[in-house]
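For this view, one protein chain was removed and the others were kept in their places.
As written, the chain order gives the labels A and B, with residue 1 at the start of each chain.
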Amino acid sequence: MVPYEYYVALSGLLMVLGLIGIAVRRNIIALLISTELMLNAVNIAFVAFDMKLGDVGGQVFVFFILTIAAAEAAVGLGLIMAIYRLRRDVDTETLTELKH
Amino acid sequence: MSVLQEIVAGLGVPNFKVLIPEIIILITAFIVFVIELLTKARLLITVVTAIGLFLAAIPTLNMEYGDLTFYGLYIVDSFSLTFKFFLILSTFFVVIVLRPYLEAKNTYYGEYYYLILFSLLGMMMMVSAPNLITFYMGIELASISIYILAGMFKKDYLSKEGAFKYLILGGTGTAVISYGIALIYGRTGSFDFVTIANTITSDNLDVGAVAGIAILIIGLALKASSVPFHFWTPDAYQGAPTPITAFMAVAAKISVFAVILRIMVEAFPFAYEVWNTGWALLAAASMIFGNFVALRQDNVKRMLAYSSIAHSGYILAALAAPSGAAFTALIFYSLVYIFMGLGGFIFLSAMERQYNWSNNINDFRGLAKRSPILALFMLIFMFSMLGIPPTVGFFGKLGVFIALINSDIWWLAVVLVVMSIVSAGYYLRVVIYMYMHEPQSKAKVNLSVGEAFTLAFMAVFVLILGIYPTVFWDISQILSSLLVAGIGR
Partner (left out) sequence: MEYLWIIPFSPLIAFIIIGLFGYKFLKEPLSGIVAVVAVAISAVASVIGFIQIATEGGYYNLKLYTWMPLGDYEISVSILWDPLSALMTCVVTVISTFIFIFATGYMKGEPSYPRFFAYLSLFVFMMLMLTLSDNLIQLFFGWEGVGLASYLLIGFYHHKNSAADAAFESFITNRVGDWLFLTGAILAFVTFGTMDYLDIFNKLPEASYWVITAIALLLFGGAVGKSAQIGLHIWLPNAMEGPTPVSALIHAATMVAAGVYMVARLMPIFAASDIALDVVLFVGVASAFIAATMGLVQNDIKRIIAYSTMSQLGYMFAAEGLGLFGEGMFHLASHAVFKALLFLAAGSVLIGIHHILNVQKMGQLRKYMPITAATFLIGALALAGIPPFAGFFSKDPIIEGAYEISKLAWFFLWAGALLTAFYIFRLYFLAFENGDRLDPHVKEHVHESPPSMTVPLVVLASGAVVLGFFKEFFGNFLKPSLNPEYMSFLSEETKRLVEDGLSRAHHVHMAEDAWHFLLHSLTSPLGILSLITALLGIFVAWVIYQLKKVDAKEIAKTFRPLYLLLYNRWYFDFVYYAIFVYGYYRFSKILWFIGDKIIIDGIVDGSAKVSLLTGSGLRLFQSGRIGGYVAQMALGILIFLGIFLLFM
């Protein structure tokens, strides 16, 4: 059996990947996907810890996270639609009017 | 025996009596939803929302017995009730100034009202959380509603941009918070604050626990818009409709402060050295960054956004000292920040409806000649944020300052004082523009009843509390001592 530390390490890696994804991707839909990636990384961590603890609390928490991720994705896609309607563009460069 | 009866017999019925405020808010939200769906009676929606908030505020004041209910997932104690009352109060003022603003800006939707109510419900859950799950659900309910609210400016690109930035960074924050929760859960096997506190002691504090706490602090700092996790704040605040900005800057902020205090004190008393240092660093960074950047803002709304970052710094600085006096100072400052924060932002919301007003500092020229009373109110808010007696802001800062000195954290106290002096640069700039410049237009300022009432109420309260801070100070003291003693669990 794979030790749980491996799963935790994987989740950490995915978390960092998600962060990097937001930092470097230019398509705003990709930004949204990256946040989903981070949340799913957390899910892996929870399940891994449940494996270690022999508990189900973490898995319950995963459901909450899934719900919230769905809600966030819905709101995010709505905003992307609105932005696209106004600017006909989904590049992060268009999202730089508010600054300094 | 039906299944339901079995469950009830096995687990017991949750004590719904202590949930009356939340239930009223929820029902009001549904009623507003239905009214919005069926009619377009705008006044009715406002009135129903306001009545719902009013009704919900009553039980927070006269509830005699708190309880730990929902199988340990929900706590109703004096701490949460006090914060709930002030959250409802600030929401009430936002609601009564919302409609004139939205109509003037031609961006009216009925959705604003029930989204505000859902967000408020999330905040109330947050301050009532004895448990990381409830806290997480609350903060997400509040945040997601606010993402939508911030982006609801009709056909306004800046609003969408601010909201999207808030969504992405807030989503990152959510991920960070849940990762912190995962680490703490992995270490302790529990989400409950008290169980966490009992499982770990300062002797067996290992890397996993410290990392979990530190990551959770980072996530909370992001929600509290503390530097260097504040980036969403100025953009989202500037883009959002101004009453919503007021809601974000006041209600959302203080609920986060309340929950930070509760988590730190109840869940991590063993690691106070970790979070003291952490919050001290974040607070210092927030004070320095917020104040310096605010100096360079010409848009007053954005300036107030940076100033709210600086105020997060002042408030969080209290967490650098693990003493009852510091917690008292934090509670006191959070509560009184409601009055100056709402005052400042709602002033802008009222002014934005006037002819040719763009929130630029130049629009403030000669306001004292156009409307002496309004200018006086703004002067009071600015003085209070700056911390000049006899306004209440002075006591907020004084409380934090004394708490820091009593715990011998001189460097942070010095940063606080120096940064308060720096902040005079931009607060007084507004005052100087209002009082020492000639007005550019002679247009009369028209306020709605709600706006006039709100501004007068806030200004008078800032002054009254400045002259008579004892009541709030005593409340804060009682709450902090209850929190430290863990009474009500």
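Quick note on the criterion: a contact is a pair of C-beta atoms (placed from the backbone, for glycine too) under 8 Å apart; a residue touches a chain by one contact, two chains touch by 3 or more.
Small disclaimer: the values here were computed from a predicted structure and weren't measured.
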Among listed residues B:A50, B:V127 or B:I168, the absent chain is touched only by B:I168
Of the listed residues B:V194, B:A211 or B:A452, which contacts the missing chain in the full complex?
B:A211
With respect to the chain omitted from the figure, which of B:T39, B:T201, B:T277 or B:N360 is a touching residue?
B:T277
Out of B:L295, B:V417 or B:A452, which is the one that touches the chain we can't see?
B:L295
Extract the touching residues of subunit B with respect to the undisplayed chain.
165, 168-169, 172, 176, 207, 210-211, 214-215, 217-218, 222, 228-229, 231-232, 234-235, 273-274, 277-278, 281, 289, 292-296, 395, 398, 422, 425, 467-470
Chain not shown, touching residues in subunit A:
19-20, 22-26, 28, 31, 92-93, 95-100
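What we mean here is this: only the chains that are shown with their structure count from here on.
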Averaging over Cα atoms per chain, report the distance between subunit A and subunit B in Å.
26
Using the touch definition from the top, list the residues of subunit B that touch subunit A in their complex.
133, 136-137, 140, 144, 147-148, 151, 155, 157-158, 160-165, 167-168, 171-172, 174-176, 178-179, 181-183, 185-186, 189-191, 234-235, 238-239, 296
Subunit A residues within the subunit B interface of the complex
8, 11, 15, 18-19, 22, 28, 31-32, 35, 38-39, 41-42, 45-46, 48-49, 52-53, 55, 57-58, 60-61, 64-65, 68, 71-72, 75-76, 78-80, 82-83, 86-87, 95, 97-100
